[in-house]
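One chain of protein is taken out of this complex; the other chains stay put.
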Amino acid sequence: MNQLRKLLSLSADEKKSRVQIAKQCKDQGRKIIGVGCSHVPEELIHAAGLIPWRLTGVKRSNLTKVAEYRPITWTEPYVNHVLESAFCGDYDYLDGMVCTNWNDDRRQLYDIWNRMKFTPFVHFMHLPRNANKLAVDEYMRQINILKNEIEKYFKVTITDSALWESINLYNKWRELMMEIYGMRTQEVPVLSGEEAMRISTASFFMPMNELVKELELIIAELKNGRKSTSSREKRIIVTGDFIDDPKFINLIEKSGALVVMDDLETTSRNFWGEVEVNGDPIYALAHRYIVKRVPGPRAFFWGHNGGGLDQLIKWYREYKCDGIIELALRDSFARLFVRPQLTKRLALENIPGLNLDIEYNYDREEQLRTRIEAFIESL
Amino acid sequence: MFEIYKKHIAKMESRISKIEASPDPTKLLSNKLRYELERDKMLEEIHAFEGGQLIGHSVCGIGARLFVAMGAHYIHPSITADSVFSPYARQLLDIGVKLGFPERGCERTILPIAAIADKQMPPPSFTVATTDSCDWMAHECEAIARMVGCPSYTIDTSPIHDEKGLNYITDQMYEMVDYLHKKVPGLRSFADSEEDLAVLQERYGKMFGHIREVYKFMMHVPSPLPNGETFRIPWLDRLPKNGLDKSETYFRMFRDEVGERVVKKIEGVPGERLRIMLAVSGPFYSDLLKYLEKRQIAMVVVYNGLVPSYVGVAPSMFDKNVFGRKLSPMEVEARRQQDISWGSMGEIWAEHGVRLCQAFQCDAILYLLQSGCTPTLGTWKLLAEKAEKELGIPTLAYDGRMMISDEYDEKKLHDLVDIFFEMKS
Partner (left out) sequence: MIAAGIDIGSSTAKSVLIENGNVIAAAVLPIALDFTEAAEKILNHSMESIGVTKAQIGFTVVTGYGRRSATFGDKIVTEILCGATGAKYVSSRIRTVIDIGGQDTKIIRLDDSGKIASFRMNDKCAAGTGRFLEVMARALSIDIDEIGSLAVESKKPCQISSICTVFAESEAITLRAKGESVSDVLAGIHKSVVSRVAAQGASVGYQEEIMLIGGVAKNIAIRKYMMEEIGFKIHFPEMPQVVVALGAAVIAENELRHKRPI
């Protein structure tokens, strides 16, 4: 299990890995673009010869610098942690940043980043909340604007063929990730939930062509009969949004369950659904990021019309789960406002659920553990 | 049913009687019409529900004209919450929490949902959700529709208010009216409503013009209005469907009265020494406005999302040739969704705020870091820095919930006002 172990250890010390990998890339003369949302078409950035770099924040307990710029209570913790990292200089190696209005707080990530000029290139994309033709057309327009801005600023030309090449690479990554996640449906899964998240989030800081090679080797290792070292009775699917600290998943697994699936912006929703390889690549990207991918709760149709909630229930059944644990970032409007829909649907489907309000950084372990253990005991 | 509405109607009637019995010449006489309009609007809503008439809910003001032209009544749930539900905020929020909505959230979007569930507000026959303001208001109307089981259409707007953005909104609005016409029996088609819409826009445009004149009067020194009256300078989103004649009379009268006060140099805040812009809002339960008056500080403008377009520092839906051409009635309505500053980018919010301070000759900004107000909570510093840099004026930030007084610290707010007063004295 050398490849798996190698990847997991890179992820375990993410801060150090990021700095090392960023340095290597910069030494090679490559430019790195921070990405603040899972809807930004990273393929486009990649096709420009730039490295997309998902912003995650260093997860400090004390958010002293950003607190002077915006209140850190009643606002989304993910954005606060990313901004704190920026204020502290953790992202000084970035050459640019792209984000969307996934929610009001994310729009302010752009506003404050742009005001402070944390990077010389900062770009905002309007992200529609519907998934109809008008929304796709609008997002195509946004992607074209991004393309033009990147070409202008970084003095590159993004050809269709380069774009298709990047799309194919990312599709390969998606295919491999879906294959790995497919293995988690097994009765004795090949991976723990924590391991799965670490593999998912490796795409945040590893150049994609390297990551794809690693994943191919890892899949070969997993197919050779690796079983998860955890033997848990209860199978859980977690649902949430911008959570990327595997310690939360690990806590659930230490409490007597196995997290067999995760419905998060940072994991499955990030890679589920490939770009269709035909026609206009810009349309193909817009279609994938607006229509094809699994929507998060910020989308108007999340709770119906085959949206995210339907997908969550589908995964619940497919992965033979016993319960759902919702990890909701404190004060994250999008998740909290749709909670009544989630609760109602789970009751209808007779699915046990636990709602946990958490910080973005791993905190309050004992309070969380008590709740999780009580829930698992009740299953 | 509608007990809160009825209490509010009774309150309006009491105020009307008081003015009729002994009008106070030092106060605005047009307030009598204002209270009548408020009363009429609420009675109209109750009768519409009881009569099985169509009612559309939307949190962007397009309903005032578009829904009415298509044959429905219009309710803006959040503005209704501001005007009517605020004294019952805690009890309604508790109901909202029981329904599963967050306690830690924007009251003016959760209260209407709770009010409908508690039969305190007429439920909609349909809703239109829009993203022009903020996340909360975007999902409020969708949540209402899911709760009552009525058709709902969602319009997605871009925070970049350019012509391409307008086209995007307009295309969705055409889809919306088709959808609603099919799904809501009795709702007219847009083709049959367009002419009426144009007439309504014309009438609303005139009333809007009167309010804009009022804002111009407010730029005078001293401010002609006391802080309480400034705070409630009216919008156009809550007028009775069958009361446009009275509405026009009211806005004309209101404008004339304020103008007269300017000519007579009447001090709205006796001994006015300093002027402030109140950003976002002020806690409804606080004595902030009176305390400011005590310190001889005139609150001359409230910077909420619509004010820049009302004042004219940003173009409004009623301004002609915004994109260098005449807009169709549907485009004019679509423009309404580009009128909201806090739905735009942070630099626009900051820019409009600074332009307002300049226009109204403000000495400081008093900024409510309103708990749960996602678009304005995180952008206060953008405005504060710009105001200090360009105008040399400070921003005094204080936090609080808009309608829930649990965490309110009156002393802290008074301290802030006192410090500002000392700084400038």
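For clarity, chains are labelled A and B in written order, and residue numbers in each chain start from 1.
Heads up, the rule we're going with is that a contact is a pair of C-beta atoms (placed from the backbone, for glycine too) under 8 Å apart; a residue touches a chain by one contact, two chains touch by 3 or more.
Predicted model only: the values in this text are computed from it and were never measured.
**Student:** Considering the whole complex, which of A:28, A:61, A:157 or A:224 touches the chain not shown?
**Tutor:** Spelled out, the listed residue whose C-beta touches the missing chain is A:61.
**Student:** Quick one: say which of B:29, B:263 or B:419 touches the chain that got left out.
**Tutor:** The one listed residue touching the chain not shown is B:419.
**Student:** Write down which of A:69, A:110 or A:181 is the residue touching the left-out chain.
**Tutor:** A:69
**Student:** Provide the residue numbers of chain A that touch the chain removed from this figure.
**Tutor:** Output for chain A: 60-65, 67-69.
**Student:** In the complete complex, the non-displayed chain touches which residues of chain B?
**Tutor:** Considering the whole complex, chain B reaches the absent chain at 381, 388, 394, 399, 411-412, 415, 418-419, 422-423.
Here is the rule we go by: only the chains that are shown with their structure count from here on.
**Student:** Could you give the separation in Å between the centres of chain A and chain B, each centre being the mean of its C-alpha atoms?
**Tutor:** 37
**Student:** Please output the residues of chain A touching chain B within their complex, sorted ascending.
**Tutor:** Spelled out, the residues of chain A in touch with chain B are 68-71, 74-75, 79, 101, 103-105, 107-108, 110-112, 114-115, 124, 126, 128-130, 132, 134-135, 138, 141, 298, 300, 303-304, 331, 333-334, 336-341, 343-344.
**Student:** Provide the residue numbers of chain B that touch chain A in the complex, in ascending order.
**Tutor:** Where chain B meets chain A, its residues are 99-102, 104-105, 129, 131, 134-136, 138-139, 142-143, 146, 154, 156, 158-160, 164-165, 168, 171-172, 175, 345-347, 369, 371-372, 374-375, 377-382, 385, 399.
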